[in-house]
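Every protein chain of the complex appears in place save one, which is left out.
Letters A, B and C name the chains as they come in the text, with residue numbers starting at 1 for each one.
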Amino acid sequence: MAENEARTVEVRPESFSYVFNPYREPVASVKPGDRVVIHTEDAFESRIKSADDLPSKALATAKFLNPQTGPIAVEGAEPGDTLAVRIERIEPTRDFAVSALVPYFGGLTSTVMTRTLQEPLPEKVWVWNLSDDGKTLRNDDLGVEVDWDPFTGTLAVAPDLEAISALSPGPFGGNMDVPDVRPGNTVYLPVWNEGALVYTGDCHARQGQGELCGVALEITAKVTVVFDVIKDKAIEWPRIESPERLMVVGSARPMEDAARIANTELVLWLEEEHGFDRLDAYQLLTQAGGLYVGNMVDTTYSLVASIEKKYLRG
Amino acid sequence: MAENEARTVEVRPESFSYVFNPYREPVASVKPGDRVVIHTEDAFESRIKSADDLPSKALATAKFLNPQTGPIAVEGAEPGDTLAVRIERIEPTRDFAVSALVPYFGGLTSTVMTRTLQEPLPEKVWVWNLSDDGKTLRNDDLGVEVDWDPFTGTLAVAPDLEAISALSPGPFGGNMDVPDVRPGNTVYLPVWNEGALVYTGDCHARQGQGELCGVALEITAKVTVVFDVIKDKAIEWPRIESPERLMVVGSARPMEDAARIANTELVLWLEEEHGFDRLDAYQLLTQAGGLYVGNMVDTTYSLVASIEKKYLRG
Amino acid sequence: MAENEARTVEVRPESFSYVFNPYREPVASVKPGDRVVIHTEDAFESRIKSADDLPSKALATAKFLNPQTGPIAVEGAEPGDTLAVRIERIEPTRDFAVSALVPYFGGLTSTVMTRTLQEPLPEKVWVWNLSDDGKTLRNDDLGVEVDWDPFTGTLAVAPDLEAISALSPGPFGGNMDVPDVRPGNTVYLPVWNEGALVYTGDCHARQGQGELCGVALEITAKVTVVFDVIKDKAIEWPRIESPERLMVVGSARPMEDAARIANTELVLWLEEEHGFDRLDAYQLLTQAGGLYVGNMVDTTYSLVASIEKKYLRG
Partner (left out) sequence: MAENEARTVEVRPESFSYVFNPYREPVASVKPGDRVVIHTEDAFESRIKSADDLPSKALATAKFLNPQTGPIAVEGAEPGDTLAVRIERIEPTRDFAVSALVPYFGGLTSTVMTRTLQEPLPEKVWVWNLSDDGKTLRNDDLGVEVDWDPFTGTLAVAPDLEAISALSPGPFGGNMDVPDVRPGNTVYLPVWNEGALVYTGDCHARQGQGELCGVALEITAKVTVVFDVIKDKAIEWPRIESPERLMVVGSARPMEDAARIANTELVLWLEEEHGFDRLDAYQLLTQAGGLYVGNMVDTTYSLVASIEKKYLRG
């Protein structure tokens, strides 16, 4: 990283990508240490803006969903490195968020992957208005106010060889829908391509654990990040570091496979970097680890295993 | 409930049950409002007390594990009611807790249910010593100290017709291994038998989410609870209420089925008792719900869906 | 076995069991080698007999389903033995079979275990009439005729300690809904109780692989079996032997766990009794094994791994 060359780069895409794609030309090239301000669309590409914009109509012209800004090339990142993405800030670029019930999509309905012969749930759109001070959102149907607590639903590097739908999470990060991809935290991703080739989008004003109906509080936003490259260090799955915790995101189906991935990777992290014997790390997570569901709605489920840093040595 | 008749009843079992069994004679009969102090064994029936007590030897004579105290009959509880169990206190009855790696048991090994041809992980026992003030536990191999944060791994009513292994969680509660079954919280369970027929045991000094290696910080303990009977109210899965949250525990395999059960039941709870339209409740949980893994190691996995009470109406 | 003492014993139950229960008094006691003719009810206890008997009405008075005849004690069977059940004959005791769509039950609907907020599928009953020669069944709605190809949906020994719902398959056999539990084949089951304590019922005139809607061609029937006891031989999961094949039935969720169980047990069987090195047995099943779905609708899914005997040695 070269802090003294730090500058601010603004990335405003002219078009979006609907895949995490190693073959797409970079829309920007930045240096480690640059402050990068990335403009993002919402998951519906702003087709749903009011309670009348039912998905079956509003999305009828959308061949693909979840438009991504990217790829952004990070200078010096090469296959075998790890990319660190420090998220500094997420700012809304409109004063409301939307959620919706989309037919055969969500956690409490049959889906295209968990098929049944039943009719879909009714469609519905919820508009949540941001308060003037930007600190809360309110929906009148529910009569409920919730805190502004934003994160990026998707944050990815381009996979190795594959081009994967922007609706999918995986080892490359992607559509993890994990609230800990939030300002103040650093996300670590494997690098498989020159420049890492970063994609992001799908910002959420907030979301519960599990993202139950499949659609969080979707917003257009500006995301400010700073990249760093950790040379010659390979990781296999996304890691997150907050001021208090180490976390690993595993994405798979069935959900227990995601839980196994996240916890195995966290055991290995504690062994490799924090001096624990492997079985002792397993023991520590048993007694003190965290394990929550990020999403139970995407093409694979994302679970987050964690440990508080206060238990670490040295 | 008859508070004015309240008394303290001590339940010291002469023998244990290894099943949640509707056919076993009650070991005690108590009234709603009584303060009931229940003595419990640990999951290994105190066969593992030192690092040398490797499970393959120490448990060789144990035909069954997870001894339960019960059943306790609660006067007035009848099929179709709901039993409320307010947990007041959990006190250790020894000054250490144990955990262990048991061959082919745990979250990061193949098991009797997820079979492979691989060799098992090595066996190991960890003894965690309780501090003099009873507030922390320490294991020297790890060099780590953790807080005393106890709960009962099992809390069950007898099932309807079936007698189910004390290693299993289910609609009857059972071996949920959910840290929110803790002092200060109230657990609601369905009643299928006269007297409800309550079993408990398997106290844990603490546990991480997921109970990763399958064995928490196992202790012998005294559990103090107060029962209440909610007449003519039937629930389908265990509910938990803390000062801040409503929770439902779903137990199933694969893990996503447990997540669906917990969240569906919580949606219905919000609809029935808190005035939310069903789809609005689904929306609320999407944006503000919690969803963590209680256990990823038992015969079925237990997940906890929750909502903070501050979002509720009236 | 004592062929020279062979006799025919008829078992006509006065009442049924809805659990595979080690605590229930035997309804009959038989010797190995006896020809045992067991009368069985259908899964709905004959409450559905015409297209008008929609399940929500017809089953409204049924607290439990799947009535079992049993237990039958087999003399000489002791814990640690294996019980062999040779199925000689299944004869219908009425001239029609029924199937039905039961709300929230079946393979292509959400269920009480795979919960969603959707409405159930419509109810429907199909009556299939047995031809005069007893060789085929016909349903007029479908305009289709199918062959009489009967088997017992349930065949169980009492579990060890537990009493398990007659709707469940497991290591004890139970509600496997596997068409290979058919005349001409021998089913091997573990013995955990004195007398083995056999239950059977739920006969099917036939069924496709998977038992897709959850209700096969349900019939009342007479099942003729002959028991044998294999002393001091313990097995862990049900095995089936046909004239051409060795089979193991694994029951679990998710379905891949059932597949792993069935194949692992079959590998071990080939190793223990047929002289294959363990990894060579794994290889043989890879290239020549069978693997079909018995049921995808019960409390756990049953898969059948198999190998043709022609590949065996000796």
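Quick notes on this one:
The definition used in the following text is that a residue touches a chain if its C-beta (ideal position, glycine included) is under 8 Å from a C-beta of that chain, and two chains touch if they have at least 3 such contacts.
A quick note: this is a predicted structure, and the numbers were derived from the prediction, not measured.
Considering the whole complex, the residue from C:82, C:200, C:264 or C:299 that touches the absent chain is C:264. When the missing chain is restored to the complex, the residue among C:20, C:237 or C:301 that touches it is C:301. Of the listed residues A:264, A:287 or A:302, the one in contact with the hidden chain in the full complex is A:264. When the omitted chain is restored, the residue from B:43, B:121 or B:259 that touches it is B:121.
In the full complex, subunit A makes contact with the omitted chain through residues 18-19, 21, 23, 64, 113-117, 161-165, 252-254, 257, 260-261, 264, 267, 278-279, 282. Residue positions on subunit B in contact with the hidden chain: 108-110, 114-121, 254, in rising order.
For subunit C, the residues in touch with the chain missing from this view are 99, 101, 107-108, 121-122, 124, 126, 128, 139, 141-144, 146, 206-217, 253-256, 259-260, 263-264, 267, 276-277, 279-280, 282-293, 296, 301, 303, 305, 311, 313.
The rule we apply is simple: only the chains that are shown with their structure count from here on.
Annotation, subunit A versus subunit B: rotation angle of 180 degrees from the Cα superposition, expressed as a multiple of 5.
Of all chains, the one whose Cα centroid sits at the greatest distance from that of subunit C is A.
Where subunit A touches subunit C, the two copies mostly use the same residue numbers: shared numbers make up over half of all numbers in play. One inter-chain figure worth recording: subunit A and subunit B are separated by 33 Å, centre to centre, where each centre is the mean of the chain's CA atoms.
One inter-chain figure worth recording: subunit A and subunit C are separated by 47 Å, centre to centre, where each centre is the mean of the chain's CA atoms. Of all residues in subunit B, those touching 2 or more other chains are 253-254, 260, 264, 267, 279, 282, listed in ascending order.
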